[in-house]
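Each remark here refers to the structure printed beneath this line.
The complex is shown incomplete by one protein chain, all other protein chains being positioned as in the whole.
Coming up: chain A.
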Amino acid sequence: MTTALQQAGDMRQPLGTPAALLMRGIGKSFDGKAALRDASFCLEWGEVHAIVGENGAGKSTLMNVAAGVYVADGGDQSIDGEAISLRSPLEAAAAGLGMVHQHFRLVESFTVAENVLLGFGRKAAVKTLTDAAAIVSAKSSEIGLPVDPHKLVANLSIAERQRAEIIKVMLLGARILVMDEPTAVLTDEEARTLLSFAQRLSRQGHAVVLITHKFREVAAFCDRVTIMRHGETVLEGARVANVTEAEVARLMVGDALTVAGRPLSRPGDVCLSVERLSARATAHGQSLNDLGFELHVGEILGIAGVGGNGQEELVACLLGLDRAGAGAIVLDGQDISTAKPDQRREAGLRVIPSDRFDSGLIRELSIADNLALTTVASGSFGGPFLLSRRAMREKAAEAIDAFDIRGATPERPASLLSGGNAQKVLLARELDHGLKVLIAHSPSRGLDMKAAEFVRSAIRRAVEAGAACLLISEDLQEVMSLSHRVAVMNRGRIAGCRQTGDVTPEWIGGLLAGHA
């Protein structure tokens, strides 16, 4: 294994050698629902190959088949010219294919070295933690991704965990490195470092697969691109130089993308006003200091700002999950700053939290249950002793239809949905009749273009219908294109607020950086 690794590492292989990974006619269904139909993929040695496609297109499933995690229902696969049918991740690793999963496969309560040691089988040369730590350090400096082998994974940042995972996979002998949406969780700077590492690796003769949503990354760092839609390959291995962003977008989405603008409604009376809100910081959070703003009916107020400047705390205070130290929160003339979360909901407050599954949906519950969650207490689905499952199912079926939730039936657990579709479930629940003020926190984070567009236009429609929306987002473009007014949050305060038309780059840049 090591000699093959070294050989491959020495030079870029000439064309005409067998493909690193070849997949033909791959099909895969889960509970009778096809996730892949006749998908194909061809990866050459020495390239960075991007796979793009909207959420739920089957990108992860295809690569999980390649990595032996899922067993395909049909199709052929070969690695380095050798036909292979994988039955476990171990066999894929033995064949030289390693995958960095979207949810890292690291034991959090172990150190990095322990995680690496885990992967070495009985016959491997590495037997002790000291050895494992040594090779981690060596590999880490060789490939230029720093990580401390003695640190607990639980104490690592996301970027560090990712580096640990990459080092682990490389140490196990991967010559083909598959990374599933690695940059979704990284800052721009970290992403650049990672992508140039991928490029370096390919220049040494390895093959790299990069699943991503960002065309920018494809254009700058990848050699070829494969596009997937609805479980099929719609464009296979085109040279990146030969495609444009518009073409890629069209192929990914299938139909034309309408770009959301601002809602057509004109802001009316004040419906939510927050005055001099202060709250103490939690463990590693940011405190809120004298924060204030007004939100009008039919208006979207965008709150821009770098994450960690109090956004989470503001949302928690508005919802009543955290108690504000001082200040008033007035909704429709009524001070709700001491009201309980359910009372605030009653008063018309709704939320799309930044982490869908952390505080929005319950993974294990069915989609119907998730949809009924907020109203079941008020008796919309039967009395206190007997719930009408039928009513819940019917309501869910309606929502699935209305919001075009793909991959959903009322009875399926929410955990099976892709990010975009899970977000639609949340929208279906929160944009109901009682909605007065919607707090949307990074509503399109991690979503592909089409799903993000869907979310934005759903919010726009709700606001046009008479609601108000507080849009808290780190995506400046999103804030600028949707909002009537833009406020900037910095160190727990609203540092400034303007009509969107009056926003200049200098103004916003200065406030974001915190010197204004």
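Keep this in mind: a contact is a pair of C-beta atoms (placed from the backbone, for glycine too) under 8 Å apart; a residue touches a chain by one contact, two chains touch by 3 or more; residues count from 1.
Quick note on the criterion: contacts and distances are computed from a predicted model.
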Absent chain [UniProt protein name; select from "Dimethylglycine catabolism protein DgcB", "Inner-membrane translocator", "Oxidoreductase" or "Phosphate transport system permease protein PstA"]: "Inner-membrane translocator"
Residue among A:A249, A:L416 or A:C497 touching the omitted chain: A:L416
Which of A:G119, A:G231 or A:G298 contacts the chain that the document leaves out: A:G119
Contact residue for the chain not shown (choose from A:A19, A:A34, A:V69 or A:C497): A:V69
Chain A residues that touch the omitted chain in the full complex: 30, 67, 69-71, 88-90, 93, 99, 101, 103-110, 114-115, 117-119, 121, 127, 415-416
